[in-house]
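The structure under discussion appears below in the form of structure tokens.
Note that one protein chain is taken out, while the other chains of the complex remain in position.
Here is chain A:
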Amino acid sequence: MTDNQIITPVIVHLFTAILQLVFWRKTVTQRILSITGCLIGFALSLNLFTKVLQGGILTMNAANWQPPFGIVFVADLLSSTLVLLTSVSALAVCIFSATGIARSRMLYGYFPIFHFLVMGLNGAFLTGDIFNQYVWFEVIIIASFVLLTLGGRKAQLEGAVKYMALNILASTFFLTGIALLYGITGTLNMADLSQKVPLVKDQSMVNLISVFFLTGFGIKAAVFPLYFWLPSSYHTPPSAVAAIFGGLLTKVGLYALFRFFTLVIVPDNTIRIILMGMAVLTILTGAFGAIIKNNIRRLFSYLIVCHIGFIIGGLGTYSKVAFAGAIFYLIHDIMVKTNMFLIAGLIRQLRGTMDMDRLGGLYAGYPKISLLIAIVLFSLTGVPPLSGFWPKILLFSAAFDTSNYAFIGSLVLGSFITLYVVARMWSKVFWKSAPEDPPPANNFDLLSPLKKTSLVLPVCILASSSLFIGLNAEFIARVADTISNEMIDTTPYIKAVLGK
């Protein structure tokens, strides 16, 4: 059934961005509009999520063209969950940006571009057409180029060049894959592709296409050996931008991998082994990279890479339990990773640096903020009963079911190294006494109470989402279980889209 509600999380950010263009250079109005838009977006996506949770898959045929000919938007539980998480992160980041982004960046359109980016993310999650998904990816990339380079410092441009080169390469692979897929099946609708791909006589062509999509999405998701653009670009932009990038941009690549390799093409053993190998190496390289980093944001960038490996491993294991674990981890990861970069921004406001050797004594100076940050770090490392703990159990049990000891080993190692680097960061940044020379630059205490709130409130929002995920693990596990059912048995999706 056609239901316009699906598209509302996309539309609301479009209209917010346009309204902000009208108020170009009026930064106060833009801030108010941005927070209002994100609040409305959050309400709409929460509404969509509950509707899908209770009533099942919703679809909308754009321009009233019947699938498989027109573009169809589909909200199944995976899409609507991710849209909901996106809007929570977007809300937190836009509140943080109100103080955390310099006025000079706002004058050059930070907020409109931010909303175009969120619009692109929501669109990419909701579309049911593979070419349309490419278009949404382009929207995301263009918006992220602007956000990455806004400000024009030398380090930013250097990071942006790497980011842009790799992402354009990824898009080319993605587009070539689409062209080949269209060539052999004659359709672009994902549900229709799901039915037509198994009928293709030349299955070696299908494998070739899988590799194209694996490379394209793999670069975007930052998996081994294609991840190096991420640590070299994520530490350059302002923290609010890094937060939305770290929390969501790589996750779109993951979402696309999951959608493609469960719905469109069911991977054969070779692809599964490749996925598994990539996962193990991603975990190891990410974890070892994180050990040697002394800058908080560089450390977090490597942790992103490490934990993407956990999720890819869930896809590579290709069982119901593994999917549930990977999706649970994805839900947890979006909240925590967005929050970690916001925390890095907060620490920078408190001390004027992100270098661990020059930091220290935060616990003595700000005990309440430190305890808040501690909750997030505990969730990240997976201390029970917080959010990182539950998905790991599912992933472990899936790996034991398939006797995949390489994955188990790397999961254990990845978790321990995460624990180690986070503990090291905690002792260096919070417990160790601050170095005397040079004296810490403190911007935070000079800010007005409203501005202080706008820096701390987003961390609170995301930390309480993490707590909610951890303490309501039963509910989240049920959602993840339903999603993994949808991935294993795609007939309800196909029936909802094509009506047969």
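Rule of thumb we're sticking to: contacts are C-beta pairs under 8 Å (C-beta built on N, C-alpha and C of every residue); 3 or more make two chains touch, one makes a residue touch a chain; residues count from 1.
Keep this in mind: contacts and distances are computed from a predicted model.
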item	value
Among "Sugar ABC transporter permease", "Energy-coupling factor transport system substrate-specific component", "Spermidine/putrescine import ATP-binding protein PotA" or "Na+/H+ antiporter subunit B", UniProt-listed name of the chain not shown	"Na+/H+ antiporter subunit B"
Contact set of chain A toward the excluded chain (per top definition)	2, 4, 7, 11, 14-15, 18-19, 21-22, 24, 60-64
